[in-house]
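Then we have subunit A:
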Amino acid sequence: MAFDYDKWIRPGKLPHIWCPGCGHGIVMKGLIRAMETLKLKKEETAVVSGIGCASRLPGYIDCCTLHTAHGRAAAFATGVKMAKPEMNVILVGGDGDGTAIGGNHFIHACRRNIDMTYIIMNNYIYGMTGGQFSPCTPTGHKASTTPYGNPDPGFDIAKLAIGAGATFVARGTAFHANQIDKLIVEAIQHKGFSVVEILDDCPTTYGRRNKYKSVIEMMNRLKEVAVPVKAAEKMTAEQLQGKVLTGVLYKEESKPEYTAEYAKVIERAKAAK
Partner candidate 1 sequence: MSKKVAFLQGNEAAAHGALYAGCDFFGGYPITPSTEVAEVMSIELPKIGGKFIQMEDEIGAMAAILGASLAGAKVLTSTSGPGLSLKQELIGYGCIAEIPCVIYNVMRGGPSTGMPTGPSQSDVMCAKWGTHGDHPAICLTPASVQETYEEVIRAFNLSEKYRTPVMVMPDEIVAHMRERIVFPEQGEIEVVPRKSPTVPPEQYKPYDTSFGDVPPLASFGSGYKFHVTGLNKMQDGFPTTKADIVQAEEERQVRKVDANVDDIVTFEEYLLEDADVVVVAYGSTSRSARYAVNIAREQGVKAGMFRIKTFWPFPDKQIKALASKVKGIVIPEMNLGMCSLELERCAQGKVPVLGIFRVDGEPINPDQILEKIKEVK
Partner candidate 2 sequence: MSRYELRFSGSGGQGLITAGIIMAKAASIYEGKQAVQSQSYGPEARGGSSKSEVIISDGPIDYPKATMVDALLAMTQEACDKYTHDLKEGGILLVDSDLVTKLPTTGNYRIISFPIINTAKTDVGREIVANIVALGAMVALTGQVSRENAEKAVLSSVPEAFIELNRKAFSIGYERALAASA
């Protein structure tokens, strides 16, 4: 039997705003499958986003949804989670939203290890504003504001998250659609701050400036660069040149989770009263 996505889609809110060939819809379907797998309660689940194409995702999902300001998803979500720790809080957004204007909130959410899951759709570009370069645009690539090639080095979102203290970090791609929900399921189940980076594509503002002839070519690139972590163990540095690791990159169980730690603060304060 085919999977029933409609159960999680808000009636009347489709079609979505994404361009043909954009991978955000693939990620949304992965998220929906994950939510269904975990049997999340809609009323007990908040999906929070910032601004950008990817950040329009919450509007389509039938649960508690919060479309905040540019870069602020993690900070709004922290407020929601602290006020109602029993809720499942899932953040979605793009690379510019999450690592540039929202970079500070992102690293501090990682540091606190607050029990939320952040799905970052990394399409290397600011799509909604017309294709300006983001902190994840590869050096030398073209964007509407790097007409001579991007002089900036890019972020590795996964490394950033690990360095900042996130306790579950995974990476997938929009091509490997069947892996997305599995990574998200594991991320949501993890007690602590979990980050799932999904390498994505933007044919409209990134692909056409960087000589990708079609969406298929962009998707094929995702297929080619992705190397599962297990497979990578058997590969040489030379073979790994230009490749990107996918799967669960990092997992740590011992670091205390933030809302649980704050519950202890409450206990100590009440005892001291």
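Operating definition for what follows: contacts are C-beta pairs under 8 Å (C-beta built on N, C-alpha and C of every residue); 3 or more make two chains touch, one makes a residue touch a chain; residues count from 1.
Here is how the candidates were picked: all candidates are chains of the complex that A comes from, given by their letters.
The model shown is predicted, which means the values in this text are computed figures rather than measured ones.
Enquirer: Out of the numbered options 1 or 2, which touches subunit A in the complex?
Expert: The single touching candidate among 1 or 2 is 1.
Enquirer: Over in the complex, which subunit A residues touch candidate 1? Could you list them?
Expert: Counting only subunit A, the residues touching candidate 1 are 10, 13, 42-44, 46, 48, 58-59, 62-69, 72, 75-84, 86-87, 104-105, 107-108, 262, 265-266, 268-270, 272-273.
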